[in-house]
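Some chains omitted; the rest stay in position.
The first chain written gets the first letter, and so on, giving A and B; residue counts start at 1 in each chain.
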Amino acid sequence: MSNQVGIEVCVDSLQSCLEAVKGGAIRLELCSALFLGGLTPSYGLMKIVKQKLPDFQINVMIRPRDGDFLYSDEEIEIMKHEIDIAKSLNFNGVVFGVLNANGTINKETTKMLIEYSNPLSVTFHRAIDMCRDYKEAMNDLISVGGIDRVLTSGLESSVMEGIDTIIEMIKMVNNAGSKMIIMPGGGVTERNINKIVKTLNIKEIHLSGRIKLDSSMQFRNTRVFMGGELRQSEYQLAYVDQNKIKSFQSAANQ
Amino acid sequence: MSNQVGIEVCVDSLQSCLEAVKGGAIRLELCSALFLGGLTPSYGLMKIVKQKLPDFQINVMIRPRDGDFLYSDEEIEIMKHEIDIAKSLNFNGVVFGVLNANGTINKETTKMLIEYSNPLSVTFHRAIDMCRDYKEAMNDLISVGGIDRVLTSGLESSVMEGIDTIIEMIKMVNNAGSKMIIMPGGGVTERNINKIVKTLNIKEIHLSGRIKLDSSMQFRNTRVFMGGELRQSEYQLAYVDQNKIKSFQSAANQ
């Protein structure tokens, strides 16, 4: 039993929190708007989750908007206010990630936010998957110190795609004698989780475990839509690129 | 000048707040995640916006998740916590909408939330556009009392599409001697705003006025994506329906 891998579940509702706990999660990552990759939850959601699950290990996403991880001074201020609330509600930890425009870890801001978050646990999230060089990024995170875990898909669209990079990341942490936990997350399914756990020999894994439920609304007005839509643009064309084919050719035959 | 239509701008970032004020907005609707139709903003965003624009008229979106407007008891609790924060930060008003599963206004909860929001201004948002019968819904909102304005696209995907219904809504309010403001919103563009304002003879209009900015990130990992994606399903097929064509035929020739 002690060898069991611990599952961290990312959630954006109270109902999901309760389901995750019943399902055996060891930890929750509390967000809003998972469709956008997870944003800072509202105060109301934080409050009720803490009320219903006072003793469960819950980390709060600190991400004030979707999009990139290059934050303005004002956005850093917002993140600090959000950390304040997470602290005042006695959450276990916070989750954030900050990059520079050149794709390196923003070490100064990361360090400052870690100190600001004290005594909460800190997870550096998948912003690392947007970095330019994972070795450089890992060295930066190790040298900053104070990071309990790094959530990563190995710079690829899913853990299965990035698994070789994650192996290297784990080696780097071990070689550095760091206690930072590398927690894989992104595209983890019931079918690949065993392979991932075995291959990486990890103790923690991150996933969402969501199903789509039909709304309980009986009456439906399907001609109205509340938000944005994704469209194919008339001004973007997709063509085969010969150099891309050549690079496939060359990569295939190394 | 006093005849000028007032523009309310929905925003999900500090930068957008500041731009909207410079552009001449009379009011802000503060949300997060506008792509999802607007959710309750995080505490951090509320805090900094109030700090930077202490005296500006700002209403706070109270919507704890995307999807329908049929809320569980726990979700109503969350909304109350969010209203608490809006009050404690001295915002001008709150924006919410609650329906029953049958597509009617949830009058009891609406009434309770209005009282709970006191003394804040209350806007009932486009949840009304999801109702089964606008006359019934308008009568319900008028009878509940205490609603300062209703944001609506006339039960259609945009104000231009729903304009005839909005005209009827305005008549109903006037006939009832109600002071509730009908504020059109949804698909308002620089090209149709004048026509809408003239046709409806309104004093307030709601819009987002956003442009898409390229990120300032220089390094970009385009193979990683943080959130959900929208896909065409292999299990949904779209076909012409003869009855739909007949109903077009008959509607066209009335």
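Assume a contact is a pair of C-beta atoms (placed from the backbone, for glycine too) under 8 Å apart; a residue touches a chain by one contact, two chains touch by 3 or more.
Values in this document were obtained by computation on a predicted structure and should not be read as measured data.
Each chain in view is the same protein; 2 are placed here, and the whole complex, as held in this structure file, contains 4 copies.
Convention: only the chains that are shown with their structure count from here on.
Chain A and chain B have CA centres that are 30 Å apart. For chain A in complex with chain B, the touching residues are 12-15, 32-45, 47-48, 52, 64-68, 70, 72, 74-75, 77-82, 84-85, 99, 101-103, 126, 129-132, 153, 155-157, 215-221, 223-228, 230.
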